[in-house]
Structure formats: structure tokens, C-alpha cells
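One chain of protein is taken out of this complex; the other chains stay put.
== chain A ==
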Amino acid sequence: MGRLIDLDGLARFSAGSRVFATGAAESSFNLAVDWARSVLGHGVELLAAGEPEPDTLCVAVSLVGSTTALGEQLPFGDEPERAVRALERRLGERAGAVVALNLAAENALIPLVAAARLGVPLVDGDGSGRVFPLLEQTTYALGGLSPAPVALAGGSGEVVLLETAADRVEELLRPVVLALGGWAVAACYPMAARDLAQAVVPGTVSLLMRAGEPGVARSVAAPYGVRALCRGRILAVEGSTGHGTDLALPSLPSSIVLRESEGLRRLVRLEAHNEIVLALADGAVVATVPDLICMVSTADEMVVDVDKAEPGLEVDIMVVRAAPVWHTARGLALGGPRAFGIPL
């Protein structure tokens, strides 16, 4: 039997979605919470991945692009349903459930908005267990599913449908998202519930709802384990100033250099391509993708966005172990260091 995500559930879910979320601009997160609250009505039904009828069409919904852009150019409000409806028109079939691509901040809430507006259940799980920059970096892809066709809905009423081989989705998607103003809502990975059940990281929605309860330990949001790498003060943030290309993605790399506050006082270097992909301590590799590396401010215990890292800030570096499927050979090929151009 399904359970309802009501206003109280939304409060816990939204708090839980930020426990380890990077890239969550305050502004876009706040608007996603207000947006979700305004459309929730009596609540959204939450179903375990195995619960829908096996033939039910399930659709993954996510924000794509920049949270800064979303916080600046506000949604019209119908983007999630507009994207799903466009995909339904292409497939000639109604979606019976919505699922998240990942559950980081607004990416957790926009599928909830979609489910509420469409009047369908949300599946308890996601396609990542963390967050990766590319639409194809999901456990759905590892399960042999294609992100395409992808329907994109922009904030000015636009709908764009991409139909292509799985490995060209990103290449086509990025310039379109930029043309839409820097963000869009994507409906993608159309799949039967039986296929979803094989590929999803299960139970993560209810997990985050537990993690978002007041006073619950941060580690609850990390079902596969979490370790504290070190505590340090940021010394420098270095941004590359571009390579002369317009649409390179992942977007430009940056480096964050910290000095460990205690113990060995190691020099810690974090390499970021939108997300932090590598951590070095005195030159030795201490953490890499697919595990999630994040900075948590010691002042307010919030995750610090790579965009917001600045000298003087003291942070704990936490490493959240990725779902087991990411540590298989195929998982590492898709979401490991080499996928980010790091030959490790």
C-alpha cells in the first residue's frame, strides 16, 4: 500500500534532500519548496518500485541545467507536466508514475511537483543515489535503459523533444538548455515499471524523509556509508578561465585548496567539474567519484556549493559511498574518475 507525501512529509523530504546535496543554490531550492508546497494538495502517493503494475509507463523527471538560472528566471509553473505530456504524446501512452533522476535538493522536489500536477504516484527511489552532472550518468543507464526520447520544457512555454542515440543526448541537450535560458525540466528514461524496478536505487525517497526529521544523524542519508575525510579551512579557489569553447560540459573545472585544521595539517585539494570529482591530500588520492565528495560548513552544517566556496570558510570534507552498482566495472566506466577525464 502506498503512503502519502503530505505537507509534513514535504518538510522532511526537502530537509533530507539537502543533507548531502551539492550545487543547491539557496534561491532555487527555496522556490522549489514553495512551488511543491503550493501544488501538493492532499499529498502525493509514494509507491515502492515493485508496486506499480509491471507494464506501467514510468518517467524520470529532473531539473537540467543551472540552479542559478532557475533562481533567476522563475518557472511558469507547468514545466514538469508539460515535459511529461510531451513525452506521452510522442509515446502514445499515459505515464502511470513519476520517478526522480536523483534526489539532490530541487531535483528531489520537481518530480514531486510533476506527480502532484499529473495526479500520479511517485516511485520510492531514484536513478543515482547521489548526483552526477550528465543525464546519462544514472543507474537507469547502467540497467540498459536509454534516456531518450527526452522532452524538455522551458520557462517561457517552450517544449523540445530530443530523439537520438543514448550517447548523444547530452551533446544535443546542453545547447538546447542554454537556449532555453540555462535551465529546463526534463522528462526522460521512459520505461516500464518492471524495468525501473531492476535499475532504480530503491527506497531513497523514504530514506531522505527519515534523514530530514529534526535531530536525525546525517549518516541516515548515506545508506552505503559515509566517512569524514578531514576538517579544513579553504585557502584558495581557483577557476579555469575557459578553453575558448562555448558549450563545453561539464562546465569549467575549478580547484579548491584547503589546509587541514588539525592533525597532520595536510594540504587538501578538491577538483571540481560542477561537482567535486577528486580529493587529494598532500598529493595522494583520498577520494574520487563515483563516491560523493562534499563540503559541509562547520558554521551552519549546510553543504557548501562549489560556486560558493570561498577562502576563509571552514568545512568538513565528507565522502558518501555511492550505491554498489556504481562500484562495478560498468558503474565506474560511467561515473568513475575516467568519466571525468581523470586517468586513475
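Here is the rule we use: contacts are C-beta pairs under 8 Å (C-beta built on N, C-alpha and C of every residue); 3 or more make two chains touch, one makes a residue touch a chain; residues count from 1.
Keep this in mind: contacts and distances are computed from a predicted model.
Undergrad: For the chain that is missing from this picture, which UniProt protein name fits: "4Fe-4S dicluster domain-containing protein", "Hydantoinase/oxoprolinase", "Phosphoribosylformylglycinamidine synthase subunit PurS" or "Cation acetate symporter"?
TA: Answer from the record: the omitted chain is "Hydantoinase/oxoprolinase".
Undergrad: Which of A:Ser27, A:Ser261 or A:Ser297 sits in contact with the chain that's absent?
TA: Going through A:Ser27, A:Ser261 or A:Ser297 one by one, A:Ser27 is the residue touching the chain not shown.
Undergrad: In the whole complex, not just what's shown, which of A:Gly65, A:Gly96 or A:Gly212 touches the removed chain?
TA: A:Gly65
Undergrad: Touching the absent chain: which residues on chain A qualify?
TA: Residues in contact with the chain left out: 23, 25-28, 30-31, 34-35, 37-39, 65-69, 71-77, 133, 155-156, 178, 181-182, 237, 239-249, 251-252, 254, 274, 305-311.
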